[in-house]
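Can you read through this structure? Questions will come right after.
A protein chain is absent from this complex, but the other protein chains hold their places.
In order of appearance the chains are A and B, and numbering begins at 1 in each one.
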Amino acid sequence: MADTFQTSAPPTLPSLRAWANSTIAWRFYSFALVLAIWELASLSGFSVAFPRASAVAVAFWQMLVDGEFTAAYADSLPPLLVGLAITIVGGVIIGVSIGLFRGAEWFVMPLLIIFQTAPVSAIIPMLTYVYGISDTSKVVAIVILGMPLVALNSYKGIQATNKSLLEMSRSFMLSRIGTILLVILPSARKMIFAGLRLGVSGAFIGIVLAELLITPTGIGDLITFNRSIARYDKMFAAIVSILALATISLSIMQTIENRMFSAGSKK
Amino acid sequence: MGWMNLLPPLSGIWSAFLELLSQDAFWDAFAMTARTFLIGLGLSVGVGIPIGILMGLSQRADKLLSVWVNIFLSAPITAVIPALMPILGIGDATVIATVVLFAIWVVIIDAQAGVTRVSSSLVEMGRVFGCSKAQVIFWIVIPAALPEIVTGVRLAVVRAVKGVIVGQIVIALIGFGGLFSTYLSMFLMERFWALILVVFALAFTIIGFVEFLERRIAFYAKAR
Partner (left out) sequence: MKDTVMSLTSTTFADTILQTDDIGVEYENGTVALDGVTLDVPTGQLTALLGPSGCGKTTLLKVIAGLVMPNRGTVKVRGTQVEGPGTDRALVFQDFALLPWATVIDNVAFGLRARGVARKERRETARHYIAEVGLGGFEDKYPHELSGGMRQRAGLARALSVQSDILMMDEPFSAVDEQMRRKLQEDLLELLKVEKKTVIFVTHSIEEAVYLADQVVILSGRPGKVANIVRPDIDRDGDVDVIRRQPRYVELVDEIWGSLKQYVE
């Protein structure tokens, strides 16, 4: 039903106003507003280290053309993808297993919860001593920050299986394997997939932390190096690039998720 | 270097812990962490709740801001910390800003969700009995959104704890972050782990306390 505050139905809009009210138009206003605030804040000159949005855009374009981004991401993406693969496969397997076979629950769950809620990033610098300044350190950092989220969500998804569906399967004499394949896993799909998004989000934090704290290569190095030579426009451009990459990856996953689950189950 | 050197025996960690408690450096770091955490969390809650409520009430505010809130909710904020250091200096301000950047988005999202999920019949009830728009907002919508707002604050506490530690670790010169990097560079693993345990214990105490508060108003949600 209509908005509870506005009782009357909205009048039909002429096409120009309809366009000005469309989602894309609002997205544009939204970006324009923030960029304008950024530009003005910088113009007020409160810090030399806070470049104008336009200067950052120029630097971004240059770094793109000069191949600086290509070089940085050539260093960052492979460990990110490897770490992500381990995070996702390992996380789903762990989460589903402890969800299905309650034996390990008492031991694994507290660990997962600690890793999820405690500031585990405090441990990341220690990885230097184990794996040295290497891509392995990046991968491990990603797995530490991403995997618990994936595992916890998979576990919750399995746990949340509708009880009466389980009773229904039992009453129809469905085997345990059959119940898992036909009832439990399908009903947990949505939560598991949402967990993958959390895992990706954690993985990005992992790669950034590892590159800032342990292995100074890739995008993390691009940020710290440009800061050390006071090229703040380039530093911001590098930061914007990784934020944008994370956002785009996550919204692609969200879109896939919406497609996958809009047709089928509703919840 | 092997794992054995990195994981000292618990007895060693325990004595390192007792040692920590007698050090001024620890208490300075503790004070700094508590201060930046509380200020950052206070700012996130104090600014985030009104913004979230506004977004829940006004579709325009929602359309204008929700893209950014959602971007920063899941983006790797850690990447922004290096940019904060030259702007705000190596000190409280940078850590506070990190805490806010970690914590505020979830406060906004949950306050907004709380307001939009208020039962339409409660709002209609207010209108039927002659409430003005402001009365509907302050007497009905905001109190009814309180469970979600409190959940947002709890999640913000979790994120603020992470933010205050990540901020200090990336800066690596102040607070617990300074201690962590000193212990690591001097390979004082007992102290490193003792400090990790202290930080984790503090984190769980704070989060446990907030969960306790949240449960106290749980009847709210039940009664809907």
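Convention: a residue touches a chain if its C-beta (ideal position, glycine included) is under 8 Å from a C-beta of that chain, and two chains touch if they have at least 3 such contacts.
Worth saying up front: this structure is predicted, and the values here are computed from it rather than measured.
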item: Options B:I13, B:V45, B:I140 or B:I171, residue touching the unrepresented chain; value: B:I140
item: Of B:L10, B:A31 or B:M125, the residue in touch with the unshown chain; value: B:M125
item: Interface with the undisplayed chain - residues on chain B; value: 119, 121-122, 124-131, 135, 139-140, 143-144, 146, 219-220, 222-224
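In the analysis below, only the chains that are shown with their structure count from here on.
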item: Between chain B and chain A, distance of the C-alpha-averaged centres to the nearest whole Å; value: 18
item: Contact set on chain B toward chain A in their complex; value: 1, 3, 5-6, 59, 63-65, 67-68, 71, 74-83, 85-87, 120, 123-124, 127, 133, 158, 161-162, 164-166, 169-170, 172, 176, 180-181, 184, 187, 192, 195-196, 199-200, 203-204, 207
item: Residue ranges of chain A touching chain B (in the complex, touch as defined); value: 1, 3-5, 23, 26-27, 29-31, 33-34, 47, 49-50, 114, 117-119, 121-126, 128-130, 197-198, 201, 204-205, 207-209, 212-213, 219-220, 223-224, 227, 230, 232, 235-236, 239, 242-243, 246-247, 250
